[in-house]
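All protein chains but one are shown at their positions in the complex.
Residue numbering begins at 1 within each chain, and the chains themselves are lettered A and B in the order written.
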Amino acid sequence: MDSLKEDLKKHIIEELNLEDLQVSDIDDDALLFSADGVGLDSIDALELIVLMEKFYGIQVTNPDEGKEAFLTINTMADYIEKKKS
Amino acid sequence: MRSITAYCQISEDACYVNGDVVAQKNEESPDSWFKQLYKDLAIEYPKFYKMDMLSQAGFLGSEFIKQTYPGLISSYAEDEVALLFANSESSADTDIRFKESYQDKGSPSPSLFVYTLPNIVLGELAIRNKFYGENMFAVLPKFAPDFFLQYGQIMFETGSKAVLAGWLGILEGKVEVSVFLIEQNKPDGLQFNKQNVIKCASPDDQA
């Protein structure tokens, strides 16, 4: 699970061009879409949907489903685990 | 009297403000040329990394002008600064990358798609500087000083108090960028005429 979270952070930094961030800068429970957290926006949310399919083979067909799953690194990892099992 | 009060030119390996070199590309650096320039500015604007090269070019040009002359642009009210930009390639640099995303990389990338319009750079400049004024992005077959001269004058005649203009030639590694500020009733600067537009903005006439 921890390596999944590490991987996820790496992919997010890479795919969303968060060049000013390191893996260690993102807390597992930091709110991804809050300005006090990672500060992602609506286009990032769509890019996360692309990322889910590209790296984890998970298709998110409804962006609203993504909103709940993409709250934090923890919720994303849970979502991936659940979809894979 | 209208004059070009500041101008920034960026080529593939150097950046000039008012004709003076302010940065040169470090070939040893692991960072891209534009990232080097962003770091030189020593500002905190993480959104820079999300921009495509066209938007980064306009951003860097305007930020170097602002850094050389603090307060130069911010002295205007929200609606008073017009944005007048052009190039020959439209957003082709990013268009090519977006096409690759769905042709070769499996899925159309939304974050690339939103940059596949040349006027997005105007939005980035507006957001950064709170510019609510006039916008114009034109695609011209080649650099045309008359376009800037004519439409720049028109923007003043129709109520703008300053015009931030630029030529943003960005395509697959080519960098021919100039950003210049046109103001009125200022004692300094170069008269806003064809010769000076060529001097400040022509890609063939870089400092």
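Rule of thumb we're sticking to: contacts are C-beta pairs under 8 Å (C-beta built on N, C-alpha and C of every residue); 3 or more make two chains touch, one makes a residue touch a chain.
Here, contacts and distances are computed from a predicted model.
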Report task. Could you check which of "3-oxoacyl-[acyl-carrier-protein] synthase-1", "ABC transporter ATP-binding protein", "histidine kinase" or "Rod shape-determining protein MreD" matches the UniProt name for the chain that's left out? Result -> "3-oxoacyl-[acyl-carrier-protein] synthase-1"
Query - Per the touch definition above, residue among B:Tyr38, B:Phe137 or B:Trp167 touching the missing chain - result: B:Phe137
Query - Contacting the left-out chain in the complete assembly, out of B:Ser32, B:Ser74 or B:Gln150 - result: B:Gln150
Query - Absent-chain contact - pick from B:Pro110, B:Pro145, B:Gly169 or B:Gly189 - result: B:Pro110
**Report entry** Contact with the hidden chain (one of A:Leu8, A:Leu32 or A:Leu46)
**Finding:** A:Leu46
Report summary line: Touch rule applied to chain A and the missing chain gives residues 41-43, 46, 50, 63
Query raised in the report: What residues on chain B make contact with the chain left out of this view?
Result: 78-79, 83, 88-90, 92, 95-96, 98-99, 102, 107-110, 113-124, 126-127, 129-141, 144, 147, 150-151, 153-154, 157-159, 171-172
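Throughout what follows, only the chains that are shown with their structure count from here on.
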Query raised in the report: Using mean CA coordinates as chain centres, what's the chain A-chain B distance in Å?
Result: 33
Query - Parts of chain B lying in touch with chain A, wherever the complex brings them together - result: 35, 46, 49-50, 105-107, 109-111, 114
Query raised in the report: Which part of chain A faces chain B closely enough to touch in the complex?
Result: 16-21, 39, 43-44, 46-47, 50, 53-54
